[in-house]
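Of the protein chains in this complex, one is absent; all others appear in place.
Letters A and B mark the chains as written, and numbering starts fresh at 1 in each.
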Amino acid sequence: MTDATLSFDEAMEKYDPVLGFEVHVELNTKTKMFSSAPNVFGDEPNTNVNEVDLGMPGVLPVVNKTAIESSIKIGLALNCKIAETCRFARKNYFYPDTPKNFQTSQYDEPIAYDGYLDIELADGTVFRVEIERAHMEEDAGKLTHMGGAAGRIQGADYSLVDYNRSGVPLVEIVTKPIEGAGSRAPELAKAYVAAVREIVKNLGVSDAKMERGNVRCDANVSLRPHGRERFGIRSETKNVNSLRAVEHAVRYEIQRHAAVLESGAPVIQETRHWHEDTRSTTSGRPKSDADDYRYFPEPDLVPVVASREWVEELRATLPEPPAARRKRLQADWGYSDLEFRDVVNAGVLDEIEETIAAGATATVARKWWMGEIVGRAKNADVDPGQLGVAPATIVELNAMVPAEIVEKRGLAVVSDDGPLLEAIDQVLAAQPGVADKIRAGKLQAIGAIVGGVMKATRGQADAGRVKELILERLGVEG
Amino acid sequence: MAAINRDDVAHLARLAHIEMSAEELDRMAGELAVIVESVKSVSEAAGDDVPATSHPIPLTNVFREDVVGHTFTAEQALSGAPDAYEGRFKVPAILDED
Partner (left out) sequence: MTETHSELFRLSAAALAEKLAAREVTAVEVTQAHLDRIAAVDGQVHAFLHVNSEEALAVAAEVDAIRAAGGAAAEELHVLAGVPIAVKDLIVTIGQPTTAGSKILEGWHSPYDATVVERLRAAKMPILGKTNLDEFAMGSSTEHSAFGPTRNPWDLDRIPGGSGGGSAAAVAAFEAPLALGTDTGGSIRQPGAVTGTVGVKPTYGGVSRYGAIAMASSLDQIGPVSRTVLDSALLHQVIGGHDPRDSTSLPDPLEDLVAAARTGNVEGMKIGIIKELHGEGYQAGVENRFNEALELLKGAGAEIVEVSCPNFKYALGAYYLIMPSEASSNLAKFDGVRFGLRALPKEAPLTIERVMAATRAAGFGDEVKRRIILGTYALSAGYYDAYYGSAQKVRTLIQRDFDAAFAQADVLISPTAPTTAFKLGEKLNDPLAMYLNDVATIPANMAGVPGLSLPGGLADEDGLPVGVQLLAPARQDARLYRVGAVLESLLEAQWGGPLLEKAPSLTDADADSSTAATALSHGGSH
């Protein structure tokens, strides 16, 4: 069953979106938050556990000092105040991936609060996102649902639990409601999560690999009619675990909420689940009395007092902030503003830096990443880093294919957006009727234009990319 | 403070994941009503100016260095499990999604 949606433009005509994000960052400490078992991804199930992680009778937690320091660093990088005293609390709920049937978290006394993050959008505008709090907690184990529809919880016959991830330190970063993003809400969503990911990676406190769940995002979306002060009812979309998914999920929820509101029905406050395959959300469970988490101060742990000296010591260790780093890198690499922004927007800044470190020139690194890999990633619908191209491989490849050969065969030319756009514009101008059809929503007509472009580029262009560029050119949603 | 009734107990039993028969709910409601009545003076004992005590002996900043300690083998981890499969704990289907 799919929900009705309104087109994004229509939704924007009538409503203002209000966003909110809870981003969970897994810290890359050597050990767990409250036990000395190793914090390692990908090992055999239930081998990175001891009695504490399994919630055995009689066990007690002890706080990992490095996890506290990492949390304070994250708080500082998010321009937060660091609490002089904070405590842990128990969040009580039963779930088989939670070995104690409570999560040790922080409730009314988070370690960091009242911060902000300035987010630069693609067009260079800066949008300030206010941070409500960043608090520490522990991760849960991993459930695998067996039988029924593969991997889905509905209809599964049984589930298997691996507690290796149980107790991995998490910092949950919660924004204040984000108002005023308008039609740029999906873009802002993606840019915000990208910025958080970049910050924690830069701090060295997290591996920040979204595909491994090191950074996970829950996105809250609500709509209100233009001019209204009061927020609408929100949905909370879980499992939004790639940057592209964040953008798509926010866009989808805006469209879905708009359709619900248009139908006159109330929006239900509920958890939604993002499905990458269908690019849509499905209803989770509504808020219920089972959400009475009965928080109370964790009696097995004592308060954390962050002295001002300690905080300043940690502040002194913070690396260069990403924004400052970008300024420096752009100067070092000699990219134009446009080139550099494209690199940042494509999310391959780190990759290019690593490629240059591996021996490539700045030009060559950009050529490969922007010319070859980003397009392929887009076609494959993944983040470029997820394609698994190692910087060293690029250096090798570049050495194997001499630059002049690349030139001769037109490879460099056709995989660059500039020449492609030129060809597209020519073909579109030659077939104005087809362009109108596409604008009117007859997307299948696009084949004629793609064919023309492929002919013009001697078959060397990436058809998927060409298709995207045509849609962009015509301002049509794909 | 409100008295505790059968419906309250049924709700609490759901929160606490304890199945209770109708008779048990009735009996528990009666017993808890007496206990709750006897503890209600507590809410009037202390004024707003009295701070809460969560730990009898105040300590702060008790930490562990980030050094790897012992782990179990999967076999040890699962040694007391009611049901297990291929190195993991096995549980029946999960009703609620979260």
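The rule we apply is simple: a contact is a pair of C-beta atoms (placed from the backbone, for glycine too) under 8 Å apart; a residue touches a chain by one contact, two chains touch by 3 or more.
Nothing here was measured: the structure is a model prediction, and the numbers come from that model.
Interchain touches from the omitted chain, evaluated on the whole complex, reach A, B. From the set A:P266, A:P299, A:P319 or A:G334, the residue in touch with the chain omitted from the display is A:P299, counting the whole complex. Within the complete assembly, B:D83 is the residue of B:D7, B:D26 or B:D83 that touches the hidden chain. Listed by residue number, the positions of subunit A touching the unshown chain are 50-51, 54-63, 90, 92, 94, 96, 99-102, 159, 161, 292, 294-296, 299-302.
Residues 1, 4, 8-9, 12-13, 15-20, 24, 28, 31-32, 34-36, 38-46, 50-57, 59, 62, 64, 72, 76, 79-83, 89, 91-96 are the ones on subunit B that touch the missing chain.
The definition used in the following text is that only the chains that are shown with their structure count from here on.
Distance between subunit A and subunit B, defined via averaged C-alpha coordinates, is recorded as 34 Å.
Listed in rising order, the residues of subunit A touching subunit B in the complex are 29-31, 35-38, 44-51, 54, 62-68, 85, 87, 94-96, 101, 143-145, 148, 153-154, 156-163, 271, 273, 284-285, 289-290, 292, 294, 297, 299, 301-305.
By the touch criterion stated above, subunit B contacts subunit A in their complex at residues 11, 14-15, 17, 54-55, 58-74, 77-78, 85-94, 96-98.
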